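For this depiction, one protein chain was excluded, whereas all remaining protein chains were kept in their positions.
Each chain carries a letter (A, B and C) given by its place in the written order, and its residues are counted from 1.
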Amino acid sequence: MSSIITLTLPGDPLFTEVARQTTTSVASLLTGENRSASDETQFIHDFELAISEAFTNSVKYAGEHDTPPTVTLTFEIEKRRLTVSLLDANSPFSIDTPAPDIESYPENGYGLWIIRKVMDCVTYRREGNSNIISMSKTL
Amino acid sequence: MSSIITLTLPGDPLFTEVARQTTTSVASLLTGENRSASDETQFIHDFELAISEAFTNSVKYAGEHDTPPTVTLTFEIEKRRLTVSLLDANSPFSIDTPAPDIESYPENGYGLWIIRKVMDCVTYRREGNSNIISMSKTL
Amino acid sequence: MIITETSANGIVIVALEGRLDALSAPKLRGSPPVADPKTAVVLDLEKVDFMDSSGLGAIVGAAREKGDPACGIVLSCMNNKVRRTFETTNAQRLFHIFDDTSAAVDFAATRQIART
Partner (left out) sequence: MIITETSANGIVIVALEGRLDALSAPKLRGSPPVADPKTAVVLDLEKVDFMDSSGLGAIVGAAREKGDPACGIVLSCMNNKVRRTFETTNAQRLFHIFDDTSAAVDFAATRQIART
């Protein structure tokens, strides 16, 4: 059986830290069962990083709306696996971005690449007017 | 204008730490504007304590149900004031508990007393089949 | 929460580390030196990051069951967070509280000799 946690935040960069800290505390729930401390630290940090990227994107690409945007994070814990999904009301996008062309010293375009690199599995779907990006990793 | 954050957790003591850490990160959003560091620390800690008490009660008094219980926390930030409300589906109760009779070394009965002591304002209401306890404090 | 037991001058020192809440309070309550009514204990609270009323209740309840509650559990190294939980309930009145563990041990040892 899995456990579900949901967190809804205003779509404002001020709340990125709440998204990260909640993610850190949820990811910590999976630790402490004879894994190496460095694997556990990496697991927690990788979620912190991925969620920071995804939340920042949801806020950055929110566009203009009548009502202030919100972002909903859903955490699903199944044994040693954590899946975090972010839902926003932005325009659709593709997660299959190219690797950053690092030699040209790019200032942007790293976010989705980093998410795919640090997670085991990343999926995207469109539901009604919402984007849902799901990121999962097993400890 | 106020900002609203909601967090829904399984009604299980394992998730108390997530409730506390999210509370800590939300309360931290109100700090950093020329308050003394010790006032800020106390403000954050008092919320951490109050939410730990309220969440523990929601879990402890959940009773038997067909579906696993959940607890929903709502955070409302208005300038220097934070209000945290907890919603559960338990039986109704009263928040006007007496002061603990400390000389008799009681093992229980401290929770609501502590919440009232460390918060500026605590209210209770019954909505449908839900209890909502709201706790607020100004930094 | 991590519970470490050592002893000095015939007194058991129980040092706590981490969070003392509804999840960990039963572990403290059930630890042999705390649960045994005849053992005088110094409880070192320095490394308690967080303590709520479930933790407080475990300490107060265990003290009640000791022969001499106020000397059965002696407290040391309370940090500000822990102090807040004690003070909002007036529970600090029930205990002898020391800033360092060795002073707490000396006190507990003297009391124990007086009783025997």
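Following the convention adopted for this analysis, contacts are C-beta pairs under 8 Å (C-beta built on N, C-alpha and C of every residue); 3 or more make two chains touch, one makes a residue touch a chain.
For clarity, every value in this text was computed on a predicted model and none was experimentally measured.
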Chains in view touching the one left out: A
Identified contact with the non-displayed chain, of A:4, A:29 or A:114: A:114
Candidates A:3, A:28 or A:56 - the one touching the absent chain: A:56
For chain A, residues in touch with the removed chain: 13-14, 16-17, 20, 41-42, 45-46, 48-49, 52-53, 56, 59-60, 100, 102-108, 110-111, 113-114, 117-118
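Convention: only the chains that are shown with their structure count from here on.
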Touching both chain B and chain C (chains): none
Farthest chain (mean CA position) relative to chain A: C
Chain whose Cα centroid lies nearest the overall Cα centroid: B
Length of the line joining the C-alpha centres of chain A and chain C, rounded to whole Å: 42
Multi-partner residues of chain C (at least 2 other chains): none
Residues of chain A engaged with two or more neighbouring chains: none
